[in-house]
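Yeah, one chain of the complex is gone here, protein chain that is, but the others are all in their spots.
Let's look at chain A:
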Amino acid sequence: MDTQDLMRSARFRKEREADWQRLETLVRKAEGRGLQHMEFAETRDLASLYRQATTSLAIAREISLDKALLGYLEALTARAYLCVYAPQERLGGLLERFLKEGAPRAMRRSWFYILLGFLCMGLGALTGYLLYFENNDWFYVMMPAELAGGRGPDATTESLRSVIYGDDQASGLGAFATYLFSHNTRIAIFVFGLGVFACAPAILLTFYNGLSLGAFLALHVDRGLGLDLAGWLSIHGVTEISAICIACGGGLQLGTAVLFPGNRSRSVALREAGRDAVKLAIVAAIMLVAAALLEGFGRQLVQDLEARLIIGWGIGALWLSWFLLGGRSRR
């Protein structure tokens, strides 16, 4: 058919069809291989053809009643928009940037929330400690039975000592898995995730965790095993309990964004708080994996009290120096 015979919208389409199809192939290329791997001319054409296509769409909405054409242009421009304005981020150096700058800076920025987390844990431990000396039966209230593993006010001092210096427990991979997926990891993730709900679950869970820790400590101090337990706990506990407190800090940060959004809307406040909170969560996850490694392998291999204390607190000092010194810009 002659072009002169065609109606206006069909002529409009015929004139631009080739450009749209070229845009379509470019969009597929960009989605498949990424913008970085395309030639300069192709990316330049992609941007300009996308702008032409949006103009075509605006015109077509006014002059054309061809449903197929409108649907095609809608889909094409939407796909092209995503290619032009929401391209793939560069992934190189992501991990390095996080470890060197992102994580320590986020930790320093949210020092107040982390302090609150440590405070929750510390107050819990103090309460548990004092309550135990008031009445031994509190131990059963505060300590989950499966975690105590038979240790309690009824146990003999000898049996308590044998747990601390015994090597009859399962070691190696199985132990690593059970420890990592044990109580504390779950607590850490819940403390972080539940923080959104107005902080209360995060504070309660951390406090409760502190309570059982304090009662446990008090039991051993009561039997004169305080220092030995400190060694037993330190080797992984310094890392692990700090991880829980940091996770709690992240949760509190999210919770305060919900409670006190200020002039922003709650979802915007949440999004801004999430920026640092997610880094705290990743730091806590890294620390928990390290703690599980120490607990699964290190605790059985190192039986000496002093060595345990040195390893535990030494690693704690390493964490602290990472948070304090990492990512500072040179003047």
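Methods note: a residue touches a chain if its C-beta (ideal position, glycine included) is under 8 Å from a C-beta of that chain, and two chains touch if they have at least 3 such contacts; residues count from 1.
To be clear about the criterion, contacts and distances are computed from a predicted model.
*Asks:* Which of the following is the UniProt-recorded protein name of the chain this complex doesn't show: "Probable glycine dehydrogenase (decarboxylating) subunit 1", "Rhamnose transport system substrate-binding protein", "RDD domain-containing protein" or "Carbohydrate ABC transporter permease"?
*Replies:* Answer from the record: the omitted chain is "RDD domain-containing protein".
*Asks:* Just one of A:135, A:267 or A:321 touches the chain that is missing; which is it?
*Replies:* Spelled out, the listed residue whose C-beta touches the missing chain is A:267.
*Asks:* Have a look at A:62, A:134, A:158 or A:306 and name the one touching the chain we're not showing.
*Replies:* Result: among the candidates, A:62 touches the missing chain.
*Asks:* Mind pulling the chain A residues that touch the left-out chain?
*Replies:* Where chain A meets the chain not shown: residues 1, 6-10, 13-14, 17, 20-21, 24, 51, 54-55, 57-58, 62-69, 71-72, 74-79, 81-82, 85-89, 91, 94, 170, 173-175, 177-178, 180-181, 186, 189-190, 192-194, 196, 254, 267, 270-271, 273-275, 277-279, 281-282.
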